[in-house]
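One chain of protein is taken out of this complex; the other chains stay put.
Let's look at chain A:
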Amino acid sequence: MTKTMLSTVAALAVTATSAMSEEVRVYNWSDYIDESLLQQFEEETGIDLIYDVFDSNEVLETKMLAGSSGYDVVVPSGTFLQRQISAGAFQKLDKSQLPNLDNMWDVISDRVGKYDPGNEYAINYMWGTTGIGVNIDKVKEVLGEDAPVDSLALVFDPANMEKLQSCGVHFLDAPVELIPAALNYIGEDPDAQDAETIEKAEPVLSAVAPYVQKFHSSEYINALANGDICVAVGWSGDILQARDRAAEADNGVNIEYYAPKEGALMWFDNMAIPVDAPNPEGAHKFLNFIMDAQNMAAASNYVYYANGNKASQEFLVEDVIGDTAIYPDAETLENLYTTSPYDARTQRTVTRMWTKVKSGT
């Protein structure tokens, strides 16, 4: 009995001391930072950093709308950011606490302004495109030397997909990215908001869905790198990470990333502070730390995503800044499109269509 009492007291004491030291809780995408930066932040500021990850905007949004998430910094993508701002989920940034804002790249800040007018609530962390990751040898083995690897036809033409099925195809489990891509493939406006146009994507997706092994938003990194699958519709940097993991493992798997020539979705992941963040001051410190040119460059060099930080560019390695799959040239940049958030009714149409595509019902 005394023993239990003692250990309870000890546990309470531990809780009390840890409550006294300052902590910042960050909720970011999986595989999205150089983890040595996290240690560096703790060393520089003396703040305990608690770092959790997610792999879908929907999961983050549910936490935000439920309230009291306990996080101080979260990283929603553009359309989700916009919707969560209008739901009142975020607090305005106190720019006086963010001297490193001067490092930001106006080109990207302007584009993010579509979702967050005046950049009042969020700073851009990374941005990228949604495209196709290809295990080049396997795909050529299946489809021949002239396989259309740089075209949406690779994944939306049932004839190609039927053959690719044998080596494995993954799609992102993200209707808000795949439906615009399908609309773009058939020449419709990828940012269409009316149910009638959106529904035109269904036959395109349903025709190829039976050949998709899995709709998932993070497993494809390892699956591509291990050679379990040969094609993935995924996010640029994730596919480049798969390329690197395969190269490190030296397992004979060669991965390439293509932004489809028909056009690709350009998205922005942005850091924002929830309205009920327990430690907004610490959150600002974290944001400022991330916006430091060298830190941001270290993150990009590690995850192969472009960032919205102009000053960081001089610290980027050539593999990153010189790769048009990461920092697209002017021509490709013109070919990229962005999307807007769906309202609740359209969202239901979109999700229902996605379920129908995935399960056949």
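Criterion: a residue touches a chain if its C-beta (ideal position, glycine included) is under 8 Å from a C-beta of that chain, and two chains touch if they have at least 3 such contacts; residues count from 1.
Convention: contacts and distances are computed from a predicted model.
A.B. asks: Just to verify: the chain that's not displayed, which of "Fe-S cluster assembly protein SufD", "Imidazole glycerol phosphate synthase subunit HisF", "Cytochrome c oxidase subunit 1" or "ABC transporter permease subunit" does UniProt list as its protein name?
C.D. replies: "ABC transporter permease subunit"
A.B. asks: In the full complex, which of A:E61, A:D116 or A:D238 touches the chain missing from this view?
C.D. replies: Touches the omitted chain: A:E61.
A.B. asks: Of the residues A:M126, A:A209 or A:A325, I need the one that contacts the missing chain.
C.D. replies: A:A209
A.B. asks: Tell me which residue among A:V73, A:A89, A:L240 or A:A259 touches the hidden chain in the full complex.
C.D. replies: A:A89
A.B. asks: Applying the definition given at the start, please give the residues of chain A touching the unseen chain.
C.D. replies: 56, 58-59, 61-62, 64-67, 83, 86-89, 168, 175, 209, 212-215, 226-228, 275, 344, 347-348, 351-352, 354-356, 358-361
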